[in-house]
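First, the structure itself, so that you have it in front of you.
One chain of protein is taken out of this complex; the other chains stay put.
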Amino acid sequence: MKKIVAPDYGLGETVKSHAAAIKVAIKEAILPQTVTSHYPGERRRMPDCFRGYLRFDPEMCISCFQCSFICPANAIGMREAPDNRYYPTIDYGKCIFCYFCLDSCPGGALKPTKVHDVAYNDVDEMLTPTCDMIDMPEIIREDERYVEYKIDEHDLSLERVKGLDDLAVELPELEKISMVSVCVAPENCLSCRVCEEVCESGAITSALDGDEIRMTIDTTTCNGCGLCVKECSMQVLRLVRREI
Amino acid sequence: MAAAGKFEWKIAIVNKPLKDKTYFENLKETVIDTGICSRCLTCACICPVDGIIAAKPVDFPDYKERCTDCGACVRVCPRFDYKPKYGMGEYLEFVAAKSNRFVGQDGAMVTEIMMSAIEMGMIDRALFVGRNDEWMTEVFHVYDPSQLEMGTLTGTKYTFATVLKDLKKAVLLSKKGVGIVGTPCIVSGVKKLQKEYPLFRERVKLVVGLFCTENFHYEELAAFLSEKGVDHNRLIKTDITKGKFIATMEGEEEPVTFKVKELEEILPSGCSVCTDFTAVEADVSVGSVGSKPGFSSVAVREKNAAEVMDYIREKGYAEFGGDAVEKQLEFLINYKIGRFYVETAEEEGRDKSL
Amino acid sequence: MMGTIEALINLMMADQVAIPLLDPILNILYGIPLLGYLLAFILWKPIFAGLVCPGFATLGVILMLFPWIERKLVARMQWRVGPREILPQFGGIIQLLADSLRFLFQEVIVHRDAKQPYFVQFPVLSFIPALLPLLFIPAGVIVAVKSAYGVQIILALVCLFPFFILGLGWASNSRFAYIGTVREAFMYFAYEIPFIIAVLAMIVLYGTSDPVAIAGMSVPGIILNPLAALTFFIAAAMATSRLPFEIAEADQELAAGPHVEYSGILFGLIYVMCYEKMYILSGLMTILFLGGGSGPEIAILGDLSGVVYFMIKTVIVMTLLAALRGVYPRYRLDQGLKIGWSSMLIMGTLALVISLAEVLIL
Partner (left out) sequence: MMKEEETRNINIVNSEPLSPLKKWSAKWSLWPCHFVTSCCGVELAHAYGCGYDGERLGSLAMGISRQANTIIVEGTITRKMARPLRVVWEQMPDPKFVNVIGACGERGGIFWNSYHITHPHRIVPVDFFVPGCPVTPEALLRGIRALQDKIEGDDRSTISFRTVDLSGAGGKKNRVPESPKIIAPTPLVKPDIPSGVRWEEGEQIVEMLKKVLGELVISITVTDKDRIAIKTTPENIREVAARLSAEMKIDHVKSVNVIDVPHERKFIIEYTAGSYEKELMPVLFTIFADLRSGKDEISFPSLADIWMSADYTERELQDFFGVKFEGNPGREGNFLLAPDTPKFPLRRSFKLEEERYVLEDDKPFAPVIDPPTEFDIPLPPGLEEEVGAAGEYLLLVGPHHTGSGHLRWIMRLKGDTLSEVIPDPGYVHRSMEKLAENRLYIQNIPLFERLCIVDPFNVNLGYVRTIEKALKIDVPERATYIRTLMAELSRIDAFTYDAGIFSLFMGHSTGFMYLWAIREMLLEMITAMTGSRCSPSFIIPGGIRRDISDEVLNLVEKLPTAVQGRLRKFEDIFVNNPVLISRVKGVGVLSREDAIKAGIVGPFLRASGVEYDIRKIEPYEAYGDLDWEVIGADDGDCLVRFLVRLEEMQESLNIVKQCVEKLKSMERGGVMSEAILGEYSEAKDDIRGSFYRVFGNLVLPRGEWSTVTEAARGTLFFSILSDGDSNVPYRVRTISPSWYNLRGIIEASRGEKMADFWAVYGSFGYFPPEADR
């Protein structure tokens, strides 16, 4: 263990350290290393991975509920859209911007933005319905420049660039892991058709076939949301990798 | 694994007598409303939407909205197509035994068998019937002998248990297997489940049946007992010996006693049609009748149960008191069969009179 | 009647502030009746001293600007910007105007437990010791009241300050204010004696206590007796509760001590008073140690040249006092007392000895 010894000042050291303190103060008063960014006149340019307000793309959504399930703050509620599909809504009065939802979204329907400086005058307005999440939100912007923090070997300095920072972010496309639902234990199936009811893509269908019920999973339309697997009370279904 | 295209499987449709009604309505009309429902809750166990509840009588309150009409309840109901079982049934051995490890009613052999099965690794959980402070029954998943310390798991409960309602959950959570303890009707339910669905065949590894004459509805029994002066808040122990019901209460030296016969007035109709006293279909049946006081009679019927018994013997967990006497059971077996015939006759008579 | 006015005007005209730069305009203005009289009145040196400089008008400007200077300076030391957006072109120079107007318009809360009449009176009354010394402080040759005992009078009035702070704290009837008050009282005893000794040393050295005479000395006091200057400076820091001696107000410990219960314009007054005190002590320091308004004559400004020098020096001293906030943490009460009673007392005594020695030798 490296031991620290408290300094013991004699008169000389006292004067010296007084002088050192004053020297720093004078130096900074004359040539300050100011690091202030002048919000709202300018705004900090955040990295692309910054977690701000979310955007939503209904085309990519598979209504798998995973964003809602994972949300630690229960800020995401799925709401039935006019086309009878369930889409997420976000209550920013609860959202903690952890982006667990974005990381969970298997279809890539949730997209990040760098919007984060928002004030509401009514707490009920903070619930953002799906239909508002699709386009970039507009915020009041008074900035004319954006600031980039530059850190080099010597110091942190601010680099000011004229112009507006684009707050929309396009994340690089990731290789999607595509899953499909299959029945692994048909003999346990109760033919309760809960899977069919829960299936948003319509891949699971049932039909009467003589004195039997024929359950079908259309593996081409199945989007692998996994809800049927989760809801099946006998656990006869399983998600497996889609073979390409 | 899954090729592009279609994945198909087929399930046979279950017969329903009332064609234009849903399966649950079928069940309701043929079993529940006719009073032959034993309240074993096999239907509640299998119901995929978890809608059937252990009310009095068993019900699916919002089946109009929630029921998917899959027929599973009808498929597994042991009373839907009821063939009463009776007698002693087949068994490999019938012994009197007393656990050395556990204290309970009589020989505490139910506990011993289950705990040994867990110890052997045959099962990883056992479904017991416990009770809360109000003496209402509740399901208890036992994983470890230490859970028995609180002492509400052993002993007769006399009221209907909801243990089967939890079976599916237990089966799905279990990694090795599940053991279940129940009255003959529950055992029949489990056997029906096992017959219908491989899931239960694979996972329910041990079914312990109890000797049973009847069970009561909690509310009715509670009302009856309080009429007799039993305060369930202070109730410590109940027992039936020699045709007498004995309830010991905290702070009172003299227990309340009355004749068992008196209980017949609140006997549920489902029990009155039951003729199975010894849980004929169980893997092993346990009861107190047939052996000397302090011992349990154990009728080992299946191989898995025999393995457990061998294990108990090997470890010396139980003291064996020789063979149990089948003769002593005859009275109760016959009593139950007799009751059935009287009831049916009565009912038929009534029908005729209408 | 007319005669009296005439005499008065003559008296005023005889002692006018001479500003060569403005002479042409002034000469025209003097000719306008009434306005001329008014102008003559204002430019009459004693009145000018009281109303314009170093009196009210200057004080007002100082109070509006100096906290801004302080905030800007400290902000600079602290790698930030300080007030700005209110008037970005001028670095937010009118920040204090907004703050003081806000205080003016804000509700004044006199809480139930306060000693109510005094609670309101003390902040107002405290202006007496704050304003009176200004009459004796000469800005160059301009002074309101000439007195051979000017320095002593200033000293006496300045020493009244702590009593008002004690009063504030007492009237607030709050535990934090109470502790702050006690601390203020303790600190008062600690700095007062070295403070007076330091001034005494200078009076001994100069052989006079007339501020005008002292300010007119050829060699500034700081060169003659730097130790006395240092003692005075530290004592001034203590008296104005600047860091590292911001012990009575100690924001993090006592939540502003004696001022904790004040709100609205009453707090505004106290806030202003603190800066007034600083202004007066800095002015005194300028006179005693920095040669008052002396400096290379700027002919075109006439008498105002002394005023300008005086103001520049005073503001520098104030800035130095303010800058301490950026450099030092806070002492503990007992350490503050120890410094007052030991180091500073010794320093003050030594300063007195030096003065005596200089007087005797020279």
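We call the chains A, B and C, going by the order they appear; numbering starts again at 1 in every chain.
As a working rule, a residue touches a chain if its C-beta (ideal position, glycine included) is under 8 Å from a C-beta of that chain, and two chains touch if they have at least 3 such contacts.
Please read all numbers here as calculations on a predicted model, not as lab measurements.
S.K.: Write out, one label after another, the shown chains that touch the chain missing from the document.
M.R.: Even though it is not drawn, that chain still touches A, B, C.
S.K.: Identify the residue among C:33, C:296 or C:329 that touches the chain left out of the display.
M.R.: C:329
S.K.: Spell out, residue by residue, where the missing chain touches chain C.
M.R.: 71, 74-75, 77-86, 92, 95, 97-102, 104-109, 175-176, 179, 243-244, 246-247, 250-253, 255-256, 259-264, 267, 325-335
S.K.: Across the whole complex, list the residues on chain A that are touched by the chain not included here.
M.R.: 1-7, 9, 13-14, 17-18, 20-21, 23-25, 28, 33-40, 43-44, 46-47, 49-51, 58, 63, 65-75, 77-87, 89, 91-100, 102-106, 108, 112, 115-140, 142, 149, 151-156, 171, 174-177, 179, 194, 197-200, 202, 226-227, 230-231, 239-241
S.K.: On chain B, what residues meet the omitted chain?
M.R.: 130, 133, 138-144, 146-147, 149-150, 152, 166, 169-170, 173
Assume only the chains that are shown with their structure count from here on.
S.K.: Of all chain pairs, which one counts the most C-beta contacts?
M.R.: Pair with the most C-beta pairs in contact: A-B.
S.K.: So, comparing each chain's Cα centre against the centre of all protein Cα atoms, which one is closest?
M.R.: A
S.K.: Spell out the residues on chain A that touch chain B in their complex, using ranges where they run on.
M.R.: Touching chain B: residues 180, 182-183, 185-194, 197, 208-209, 211-220, 232-235, 240-243 of chain A.
S.K.: Going by the contact rule set out above, which residues of chain A touch chain C in the complex?
M.R.: Residues 21-22, 25, 28-29, 32-36, 38, 41 of chain A touch chain C in their complex.
S.K.: Could you pull out which chain B residues touch chain A in their complex?
M.R.: Interface residues on the chain B side: 1-13, 46-50, 68, 70-72, 168, 172, 197-199.
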